[in-house]
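All protein chains but one are shown in place.
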Amino acid sequence: MKRLIPRVITTAVGVVLIVTALVVRPEAEATGGPLAVFDFIDRNFSVWFNILAVFAFILGGANLLRVHLLKVVRRQTDWAFSLVTLVSFVAVLVVGLAKLGGPAGLEGSVTHPEAWLTTVFDGLYEPLMSTLFALLAFFVASAAYRAFRLRSVESSVLLVAAFVVLLGRTPLGTWLSNLLPPGLAFLRIDTLSMWILAVPNVAGQRAVLIGIAVGVIALTVRLLAGRDQRSGGPA
Amino acid sequence: MSDPSRTGLAERLGRLDRRWLYLVLLVAVGVSVVLRPLFPDQPSVFVRPVFERIERLEPGQSVLVSLDYSPVSAPEIEPMAFAITRHVLLRGAHPVFVTLFPEGPAMYERLRVEVLERDFPELVAGRDWTMLGYKAGGRMVINAMRQEMAAMFAGDAEGRRLGDLPGLRGYRRLGDFPLVVSLSSGTPGLKEWILYGGDPSGVPVVGGCTGIGTPEYLAYFPSQLQGILGGLKGASEYEAALADRHPGAGFPRRAGRVMGPQTVAHVVILLFLVLGNVAYLRRPGRRQPEERP
Amino acid sequence: MSTSFEVWIAAALTLMVFSFLWRDNPFYKFAEHLFVGVSAGYWMVLGFWSTLWPNAVVKLVPEAARVTEPAAALPDRDPLVIIPLALGLLMLLRLWPRAAWLARWPTAFAVGTTLGYNLVRTVRSDFLAQIHATVAPGLVIRTPAGAIDWIATGNQGVIVAGTACCLAYFTYTRTARRARGGVARAGLLLLMVAFGASFAYAVMSRVSLLISRLQFLLGDWLGLA
Partner (left out) sequence: MAWLAGVHWDLVVVLLLATAALLWGMRRARRHGPAPRRRIAGLEAMSEAVGRATEMGRPVMYVAGTQDLDDVQTVASLGILGAVGEMTARHGCELIMPTDRSLVLTAGREVLRESYASAGRSDDFVPDMVSYVSDDQFGFAARVDGVIARRRPAAIFLQGAFYAESLLLAEAGAQVGAMQVAGTAMSHQLPFLVAACDHVLIGEEFFAAEAYLTGDVDRLGSLRGQDLVKDVTIGVLLIGALMVTVADVSGWAQLAWVRDALLAFLEG
């Protein structure tokens, strides 16, 4: 029983939603009858999932507090930094849940321009986020340096395609292309790089997407048919 | 076996600490952000037809320019709108603006203040250029304009009647225009102008789009779409062509200035690629794991 | 140089994060731990006020709507939100070992909804739509005037054949895979072209993020640019 019930829940919910997606046409008016049930399911299950996900925050938040509190209490390495996490986490929770700084009481939006939460977002969150994002420029450079080598046929192809497109996006590429005689104009680097993106790249992306869809179908059928004796139950 | 000193260099390059790469990239981009260098640029095969089309306009002809973008993509598209508008006016032609985006009128306002009024103070709205405004409906708007401009627009955005607008005299439907320019960040935009405007009416369509969106439109080039400006690079190429052909005008090169640090970064990364491979090919024996601090 | 307190804070945080490029260090650790605390709290607050409050609390107790909007019309009561709330409570039973097996139910519900919602959408937009896009233009492309556009025709041929080759690469059964050896290999090489090209193409947008960060540091903060 302990294993059977979760399996039944997964299968029932999954099958009902698939049938719903096959039957309901969102643009059409609900016509009552059997469709009313599917309409209800279509509108509500995703909301329920979201409620569940927010409810799970209790577990996530508890885990975050526990891990960092233990570090502080046990004076483990870097415990002082854990204190930074604890203080900032609790402070933001209080500021946000009590809607401090905005209109009186709990009225108005939590992201009101005058709310303290907005100040926290603009002053701390935003600069941290965009700097982390900017680190990517460096990581792109070092990944390119390491990976794009003439090691095998595959990595050479990767290198050449990347090289052509990179060069095609600079004035240098345009300048070099001008050295080509008119008869070889189709080899111009800017033309070539656009061609790579518009033709082989499209073919590759399409095949990847079609393959993924086949994988998703197989995963869904296996899990819903209960043919997937996963060690961890349905999940 | 090659010269030992060269092998030594190659070996050191191969085991180069990644932090040197970071430092070189940081300094190169940082310096170019401060100095804002302007690199010579030239129109590619995609941009040149757009430039030549507009260069061939007769004084007094009207061009339909559709501002199909929003503030989000303005950093890429707006320099194109500025450069093309300047070019059209420089040729003595008459731009007729429309927009299929609800944010389009705000984009036109920026264009009016920063280009029309600043660079062409002697020109007058309604007489030398026309803004018809925003209409919701995407491709349906284009369909209607193909039949009859008046069916969609009773007048311009400032309330002048269509019949009183000199820029639309003799332009009753889309097919009467010598050229349609769509500056587009998505849907509705360039694709709709090609499929519902250019293809059925035969009017030549050119356009500009974001860098990410470019490959999608290449399928229509060069027969259905006669030319396209792709992202900042396309805008920068156009600005360079404009400065080259009309050196006296002295317009600012907005995209060209941002392209400076971009180009520097690309060249640095290209250099890394070349150095990495030189080191790899010159190394004696098998590949060793690179040094990790 | 800027005189704004906020600009100085943002500049300090920016430098702390960039210091990770050198090595892990106390400044990065500070920024990292601050970021975790602030962002975790921020998302939980948003989750509470934008999902849990309107979709669960207000639907159970309509009067609660007046807490955030005193003038609001009271919505209908929807007692069925008890279901997700009950599932949520079951999840908390994980903390009590003897009832821990009940905590599997909410996970089972979550997995069921995921599979159910995604299958049909994937089949439509990733499977059928991609096949349609490949097949619909045919193999011969014409200009609007009716003449054959040889360049576009060639490109379309490459796309159709290339898609087929790449799909052949994903074959798992060994005998079938051997039979199409060369084709599958061509597919892999084509995938490598696609990956190399889109990597290089994305470099530009990643670099522009760095440029805007450096513009902030060198311009807004130091006043150099």
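Read from first to last, the chains carry the letters A, B and C; within each, the first residue is number 1.
In this section, a contact is a pair of C-beta atoms (placed from the backbone, for glycine too) under 8 Å apart; a residue touches a chain by one contact, two chains touch by 3 or more.
The shown structure was predicted, so the numbers you read here are calculated from the model rather than taken from an experiment.
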Contacting the left-out chain in the complete assembly, out of C:64, C:85, C:160 or C:218: C:160
Option touching the unshown chain, where A:8, A:22, A:100 or A:185 are the choices: A:22
Per the touch definition above, residue among C:10, C:56, C:91 or C:204 touching the missing chain: C:91
Residues from subunit A at the interface with the omitted partner, ascending: 18, 21-25, 28, 31, 33-35, 46, 49, 52-53, 56-61, 63-64, 67, 125, 128-129, 132-133, 135-136, 139-140, 142-144, 146-148, 158, 205, 208-212, 214-223, 225, 227-233, 235
Where the missing chain touches subunit C, by residue: 17, 20, 23-24, 28-29, 31-32, 35-36, 38-40, 42-44, 47, 91, 94, 103-104, 107, 110-111, 113-115, 117-120, 122-124, 127-129, 131-132, 134-140, 160, 163-164, 167-168, 170-177, 191-192, 194-196, 198-199, 202
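One rule holds in what follows: only the chains that are shown with their structure count from here on.
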Number of steps on the shortest touching-chain route linking subunit B and subunit C: 1
Greatest separation from subunit A - chain, by CA centre: B
Separation of subunit A from subunit B, taking each centre as the mean of its C-alpha atoms, in whole Å: 30
Chain centre separation in whole Å, for subunit C relative to subunit A (CA means): 2
Residues within subunit C bordering two or more other chains: 21, 155, 201, 203-204, 207, 210
Residue list for subunit A, restricted to those that touch at least two other chains: 137-138, 140, 144, 148, 159, 162-163, 166, 169, 195, 197-198, 201-202
Subunit B partner contacts - residues on subunit C that touch it in the complex: 21-23, 143-144, 149, 152, 155, 201, 203-205, 207-208, 210-211, 214-215, 218-219, 224-225
Interfacial residue positions of subunit A with respect to subunit C in the complex: 2, 5-7, 9-18, 20-22, 44-61, 64, 78, 81-82, 84-93, 95-97, 99, 105-108, 110-111, 117, 120-138, 140, 144, 148, 153-155, 157-166, 169, 193, 195-214, 216-217, 219-220, 223-224, 233-235
List of subunit B residues in touch with subunit A within their complex: 16, 18, 21-22, 25-26, 29, 39-42, 44-46, 214-215, 218-219, 230, 233, 236-237, 259, 262-263, 265-270, 272-273, 275-277, 280-281, 287, 290
